[in-house]
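Every protein chain of the complex appears in place save one, which is left out.
Here is chain A:
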Amino acid sequence: MKIFQSTEAVIAAVLILVMLAIGFINPAFWGVDNLFSLAKSNVVIGIMALGVLLVMIAGGIDVSFPAIAAAALYITVRTMVAIGYDGVVLPFIGACVLGILLGAFNAFIIERFKMIPLIVTLGTASIIRGLVLGLLGTSIVNINKMPKELIAFGKVDLVSVTAANGATVGLTAMVLVYLGVAVVMHLILRHTMIGRSIYAYGGDAESARRAGVNIRKTIFFVYCTAGLLAGFAGLLQASMIWQANPRDFVGWELDVIAAVVLGGASIFGGRGSVLGTMLGVFTLVMIKNSLILMKVDTTWQRVVVGAIIIIATAITAWRDRKKLA
């Protein structure tokens, strides 16, 4: 049965099992309000994960995207506040450009000096965080100072229904943004030569060079796209939670990488898909949220995320090794 061999099918099966288990323990899981909030929680982390997916398919790793996201978010909002600008499109373009530039810096160092991506992005993450806090300060821009249109954008709902407790709950329109990004990423990875070059490079860098893959272009594309998505997701977070915190996203690298690995991407590069990643993100977010729902102490969430990383990596590594044998 070919369908059961596909990684996505396995993750989907795991996802459904976990869902049923959680729903059994706490039927409140199936409440519309919970499901909508779950969907909402997927958006920002999901967009970041799609960037990290690209990096991991290329055989690299990026731990600087939370720093890039925080920098793009904070610099953009502070600039808007400083010059009194309000709007949606321009700020998002600005955040994306910032993300691309920071990603390009990663790519430059990795490509030019042939350095290990983990070390480079650890370093750039620290530099970016330090620069933002040092140059712009540490004060949080709260809802009363946040640009109104940006918040209004984040508040748009797709549908709203009346939940069991009588409150009105809405499904944020941002899930459409997430789906849009996912479709674009899928098309790039699957149906463009740059996308296939990323798989080729991640599968075997030396063969890729011999085959005529433009290695430099591929590395820049991968890290710039990861930066772009981080910057975009950063500002989206600000518009959805109505505040701009320069210390946002601390510790997200672990969650996002866990989700991507859970989604079937190989830590050795060359493998991974958009659908798998989205399922991985959904599973991780659902487990974390449900721990809250089940009143498990938040400190235990770290244990769960760590365990998921190790188990998912072990399974994919075992899968890849079996294929190699």
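By our rule, contacts are C-beta pairs under 8 Å (C-beta built on N, C-alpha and C of every residue); 3 or more make two chains touch, one makes a residue touch a chain; residues count from 1.
One rule holds in what follows: contacts and distances are computed from a predicted model.
S.K.: I notice the complex is incomplete. Of the names "Small redox-active disulfide protein 2", "K+/H+ antiporter subunit F", "propane 2-monooxygenase" or "Sugar ABC transporter ATP-binding protein", which is the UniProt protein name for the chain that's not shown?
M.R.: Missing chain, UniProt protein name: "Sugar ABC transporter ATP-binding protein".
S.K.: Among A:P66, A:G202, A:G263 or A:G276, exactly one should touch the missing chain; which is it?
M.R.: Per the contact definition at the top, the residue touching the missing chain is A:G202.
S.K.: Using the definition of touch stated at the top, determine which of A:R78, A:R271 or A:K288 touches the missing chain.
M.R.: Only one of A:R78, A:R271 or A:K288 touches the chain omitted from view, namely A:R271.
S.K.: Based on the whole complex, identify which of A:G134, A:G212 or A:G251 touches the chain you can't see.
M.R.: Only one of A:G134, A:G212 or A:G251 touches the chain omitted from view, namely A:G212.
S.K.: Of A:M193, A:V250 or A:V303, which one is in contact with the hidden chain?
M.R.: The single option touching the absent chain is A:M193.
S.K.: Spell out, residue by residue, where the missing chain touches chain A.
M.R.: Within chain A, the residues that touch the unshown chain are 190-197, 199-200, 202-204, 206-208, 210-213, 266, 270-271, 323-324.
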